[in-house]
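Data first, discussion second: the structure below is written as structure tokens.
Only one protein chain is missing; all other protein chains are in place.
Here is subunit A:
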């Protein structure tokens, strides 16, 4: 013990000067093992078998154990182990099934000591008894484990794994007689070395092969196993049944696992494929590795902690033919790179936000987060109680709750449900949708629909001469009618908007504004109470001031500042705007995008007026020259769609896209369309609007979208009696040979839609139940339950 502590201190000394280092080997390594004095390491592979001395600055080759001219398969090592009691004794497992022991004390060049050729297949693992000098254990592909006494020529006892290949064997460090073995079929067995006839205990640890296991050096009952299923599991073996106490999910199959000395919850892993790094995990924190070593360029095949009482040195061998010493101090720590903030929406629009406490503390003192100033919500803060990691920043969790009724998205749902997207002529669709939008108080959207109708349906129908005329008068014909309604609706809408919300009392304009802003940040927003000063104050802040100046500089916009005269003046000046305005929205949108504008409502509001004046232009244009082909407008319409989408109202963008179909599709690139579609479908599904979402999927022309409802169309059912999946047929269980769902009315098997009462769980054919409950209110099964059909 004294010697050990001296070594440790010596190591501690070298840790100051020692470093992360590597040396090149001549061939890929398969396994490494450390001598008990922590000064030498043995590396073994298919064509390498060498001992290196670990010095402060470098590895020095001490001995090449591969002697003889002809390479023998006996030297092709799958595993190597150094005895922890006798520093002259080593054992290797060869790929051809031979177990070889080596005695470094032999005077000759060839240090080979004994040869055991009892296994028929590759030996995967060898293991010395931790305290007994002469006991060696081996596990092989042929399904046998053998225990050798090195004083004898052949094995003392053989343990059979029932022809299932053994991947790892490990003597328990504390229990003298116990060893664990892991198998290719996912099982782990516990054996008593004295009883070769049957295993003490067996349990299934992994799905697929268990590649490795390691006993905890201090904790008596803990066994860590790693498997092809990318899991590391820690089992408590002291209880009657092996209990899984920790589980770490890695990103690749786990090839080796080794507990870190002196750190009760740490273990190191390396993977079999793809991933070349070595990770050190804290098993209590299974999602982020505590440390990561990234030196190797190919898969790591062997890892070993340098000394059983020192936690900072890790040695590793790899397929890239290097031997590495890693210093824990130099490890990269993914935790530090991780984003410590988390944000999540709740079912009812609540917003949870977690961040480092330090961050929250400083911020809340100065300036609250985007959300909380604008929202009359209560703000709960509580510390996460389950934070076991001292030293790491503790995090604060904030939950923003919605006021009941606020931020409701009912307009979205209503719109989605009531919009007509296909099946009627374009004009009718536009009219219908405009009506829907108007009824929901979304005038701007309604306006857009009307515009679209005018652009794509009217020209050619109405003689040009008529237009000027009808505009002033508001007289006969189809178009004037529409016009007059345009005028009425536009007047307050346009006026108030261009005046940038000066008309605080105007509820209508408020809603328009809110609509657009609400869509931008989905349901986080809540509508202000009408007439309240909050939005106006906010909108008239610094951002808006700039906007105003902008407007004043612009002579055309100056006109529209006066709402009452909008209509009479509209005719001529606006016509010039055709040339002038396009830069307008772009300019403003740039502004909206700029990050310093924090209030999203401000963006929306600043955008809204531009848009409506912008669509107004198209109207006036249509009025003046109806012969212009609709193609002429497609660029504008596309801009309009992009505008809506950018605002967050993908609903509008997608609906217009579908309704207009071929007319605009070619002008918007596929990817954007697909993006809109998927976001809209995602939104619809969040609101459980399955039918609408499916309709949208069906109507979409984007290939990637329309195949959405082709995938995963299978519905798996379980038998109601035995709870097993019914694989072959949906209505008869293969196992219990019973029909799962009988109709309570006709007593036949239901093979299609099955409806059942949630009170008494009786049910049957949809039609039958419907009919039955029309005449009777009791359950058809006669259970006496008063069923209800809704």
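As a convention for this text, a contact is a pair of C-beta atoms (placed from the backbone, for glycine too) under 8 Å apart; a residue touches a chain by one contact, two chains touch by 3 or more; residues count from 1.
One rule holds for everything that comes next: contacts and distances are computed from a predicted model.
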Hidden chain of the complex, named as in its UniProt record, picked from "Multifunctional methyltransferase subunit TRM112-like protein", "COP9 signalosome complex subunit 3", "Alkylglycerone-phosphate synthase" or "Sestrin-1 isoform X1": "Sestrin-1 isoform X1"
Contact partner of the left-out chain, one of A:209, A:317, A:764 or A:780: A:209
Chain not shown: contacting residue from A:228, A:663 or A:768: A:228
Contacting the left-out chain in the complete assembly, out of A:136, A:150, A:248 or A:272: A:272
Contact partner of the left-out chain, one of A:297, A:329, A:424 or A:747: A:297
Missing-chain contacts mapped onto subunit A: 28, 46, 70, 72-74, 76, 78, 94-97, 117, 120-122, 141, 184, 208-209, 211, 228, 252-253, 272-274, 276, 297-299, 711-712, 728-730, 734, 751
